[in-house]
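The excerpt is restricted to a subset of chains, each kept in its original location.
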Amino acid sequence: SKYEYVRQYESDDKLLPNCWIVIRIDGKAFHKFSDVHQFQKPNDKPALDLMNRCAERVLDQFRDVLLAYGQSDEYSFVFRKDTVLYNRRASKLMTNIVSQFGSSYVFYWKDFFPEKQLKFPPVFDARAVLYPTNLTLRDYLSWRQVDCHINNLYNTTFWNLVLKGGLTNQQAQEKLKGTFAADKNEILFSQFGINYNNERDQFKKGTTIYRERVEVPMENGQIKIRSKITATHCDIIGDGFWEDHTYLLDPYKDA
Amino acid sequence: SKYEYVRQYESDDKLLPNCWIVIRIDGKAFHKFSDVHQFQKPNDKPALDLMNRCAERVLDQFRDVLLAYGQSDEYSFVFRKDTVLYNRRASKLMTNIVSQFGSSYVFYWKDFFPEKQLKFPPVFDARAVLYPTNLTLRDYLSWRQVDCHINNLYNTTFWNLVLKGGLTNQQAQEKLKGTFAADKNEILFSQFGINYNNERDQFKKGTTIYRERVEVPMENGQIKIRSKITATHCDIIGDGFWEDHTYLLDPYKDA
């Protein structure tokens, strides 16, 4: 039609080739969302499990997502460095992922909260970020996991002070102002008998979902390589995880 | 932390000021989605009503969306020309809208399909497009409504030929190849006694949702101006709709 010229106003947003593409989603106003749905503080296991379920759905639907890392109300999805999905158009990648995640959140809600009614549809934002090297990608993931650790230690101490210690939010905040990790560990242990190390890894470390390479023995004695979507709550800052799963990043080492 | 430098890899995607921002979403592989959920062909009223419900939710949640136009598996949301929501960051606008829409689709599904199970969470893509003038914005909306008309006339004829006329998909396609609108109208009328004009406006024209300006009489005799989210299936290509609702675009005329 004579109106078709308006297509020319669309802009190209192809992402630079040969870089890691990270799509990070984050829940909109989950402070309020968590309150309304009475999520346990500081960590609501079903809520976090639901986040993980949605992320698995994303990996299941988008074959080029190599790995995902999630904590709190956020999830980061890492596309293969050489993906050509949607010709690397940023909008397409972001919006497909965030919309898959958000609709899955509602879809799977009842599996994790059989007794609890979802009050309103949640919203997530998303962004695309490029990392040119394996090192910068690992630093990105480390950034998110350190963030998880810092927030979780703070929140765990805070809510113990409030819920068990009888402090007001204001008082707990005051008490924690300027404290270091060691101080918070000490408060937890001395006041509440909690050894922070014994807290769930899922809460302390967040969740990493990746395509595990598994060897499947076949009838004829040979071995088939398959990939299996696997979740773990381990440390991804140190080299251990990456040395155990060299097939994730190493193929891109010299690119 | 020492990893925070990775934030600098995020790029700024602020949209040019003083332009209409259109966010268009479109269902991913809705050909298959419609099949799996046995949507009526060519138009499934509950499915279209559900799309409209989700769009209303978007307008309800995002005050700066002035107007929306939807048809088939797509919806376009028009932000006020002068919106500063999220500092006009394209990613934020796109992903908030698409994620609100997608999660609402699952959330409200049961209100429109009480008997039908949603089989899997749907996915939508989104893009942001800028239109610098009222004329280009109107041409954009006309483009979508013409698209609605062309597709709907084709699909209506096609599915009558197949479902009532006994043709195979292949045969129906052949028969319609190269035909004009008048030919399709004629086929519908002569073979199936259908006057295309009498088809539902919702199917022929799509749905326009906008903030209607309503005058609310107050106790003291004065009048309050309120806005009310209103849906219509009227023509938005001609001047009529816009002359009847000058408050929508005219404030931006001389900007």
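A and B are the chain letters, set down in written order, and residue numbers restart from 1 in every chain.
Heads up, the rule we're going with is that a contact is a pair of C-beta atoms (placed from the backbone, for glycine too) under 8 Å apart; a residue touches a chain by one contact, two chains touch by 3 or more.
No experiment lies behind these values; they were computed from the predicted model shown.
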Full complex, copies of the single sequence (shown: 2): 4
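Assume only the chains that are shown with their structure count from here on.
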Chain centre separation in whole Å, for chain B relative to chain A (CA means): 32
Touching residues on chain B, where the partner in the complex is chain A: 1, 3-7, 9-11, 25, 28, 57, 61, 90-92, 94-96, 98-108, 118, 120-131, 136, 139-140, 142-143, 146-147, 150
